[in-house]
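Below is one structure. I have some questions about it.
Other chains dropped; remaining ones untouched in position.
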């Protein structure tokens, strides 16, 4: 029922507005004894933070994370360990520039949550979207960084695979390329083309949508829980909760609608270490439970709603007007959604690992440190 | 944490296997005083039940629902009223034919949950999929029928909009046509073409995927709750939890990725009764909260995994083999997913209505009977 929390055994609660003193997250249910540090969290936050290229908002936020609770010194290593109690993390807002937003306080920005928050709550924090700002996603990334510690045997990576109408060529796909371009794109040729395309979009005061693909490798068979705790169902919820996301696909996704049963069947063969699948149309999930193949999720991000081109809108007291959103905005918010998608994948998997271990007692195969190795 | 429950204030728990004595559902949190009857529930169940045309499984189940609790006689009307306590509904299994499944007890059916349940639980109910059978969806439809009573001002309808590669033409779209063809298709011309296409698929021992579109009209602005209780997020979870679903879209969905911000903006104008949107790319949801426009969700259903064409697979003890699934199966499970999609939409909306009313005290605009009119 808590609207600002996600997860069950591994659960986080985020808080904060775009232009308040800061934002934060409380991670509850993290197992004890895991080595942790601000640096580990910061590394993921730095990938999401704004102002890193001309393709993302020029708002300058250091997004420095402070760990306020849930950790203790491990005297053997002089590092920090999780204690099993809530990990509270705080990120201060340092570059709010509230005045940028004062002129829109009485207008609803099309495509934003301005109108719906006002209708729901009867009160509206107009400073940069308030709670509905994408700034909230920094909290997710911090939670995701903790989640990764829970499932060290699982590798989670993501890539932008489509920008506007331009898709990558999977023949060029190379995870090593993701950090070599400002788009988190695994296809370097596509990234080169996108650079020109996005410059043009940006200069014309427009914006564009994108598709992110998130892949988790190393997930053993058995995670996920029928019927309403399916891994796929939780992933859909997780990704759809990200700002501006309008579609979520697992494996073949929407294309599965066009296929026949013969085409869509992931056939099985006997392997040395057990059965394996000869294809992965399923995206690693059957009946809501992981099958040992990579878990593959894609999600579509709509174009940034804040654009420099005038749009029709209304005032708060219902008069026609126009709006141009002059703030510092990303021409393609899909780019910064890449580390956010990774974070949500990590949270869902960490939660399902703990739930699976709780219900079945099984935890082999992911490199999780046994209790005996804990402090 | 309860894996077989869905919802929060309005919440249901389903139970039962394909080939046990029956399946059922317990609906908790339904408001008191609502007129209810077995007939109301049965009407929705009848739309989902198998054996109604040559395009759905020939398994014959009457799917008769028994209401076991949560209702009481209203002496003024001689009808039943909900009492506010759990509504337990039971549907007996009457046509199990367990022997159909005995030959597959030691083989994993590709595309099914056989392998993953076995990996997770170390035990497998091989009779028709056990818990993972689509038979569970009858429970959802019963719960959805109750949910509709909670939000009488909201109209929820669904249509098959794509079968295999064949899409409908929205120019022909007419809700009145949905019950005039065996596909729940709002485009009668498409339905006519699909009949031939699906006959061919079926005769060739194959199957095909589909896309379902669910639309809720009459949802007032303000339902849904940021950040992890977004209406969109809960709808994604709801639809992705349906058997064989691999993708969920809201509004423009995946297409939003290809659009620019100028194209995607739903502009606003001042109307007599408040602001309105001149388009609905958003699918009725902004920032996770309803905006007063129709809520539009589409989901993709993969082709039936059980087909009469041999597929490679392995035995439970990891030897290569082949399998032909001879049971009585739907050549396009997407068809029967139409009333299921409606049911899940109803449950999500009923739940959000109650949560919204709880948090904000607002319940105007949906025709919900005020407490004073209750018994």
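A and B label the chains in the order they appear, each numbered from 1.
Everything that follows uses one rule, which is that a residue touches a chain if its C-beta (ideal position, glycine included) is under 8 Å from a C-beta of that chain, and two chains touch if they have at least 3 such contacts.
None of these values were measured; they are calculated from a predicted model.
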Homomeric assembly size (copies in this file), of which only 2 appear in place: 4
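Throughout what follows, only the chains that are shown with their structure count from here on.
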Parts of subunit A lying in touch with subunit B, wherever the complex brings them together: 1-6, 8-9, 14, 108, 110-113, 115-117, 119-122, 131-132, 136, 162, 164-165, 201, 206-211, 221-230, 232-241, 243, 245-271, 274-275, 278, 281-283, 285-292, 300-307, 309, 311-315, 318-320, 334, 355-356, 360
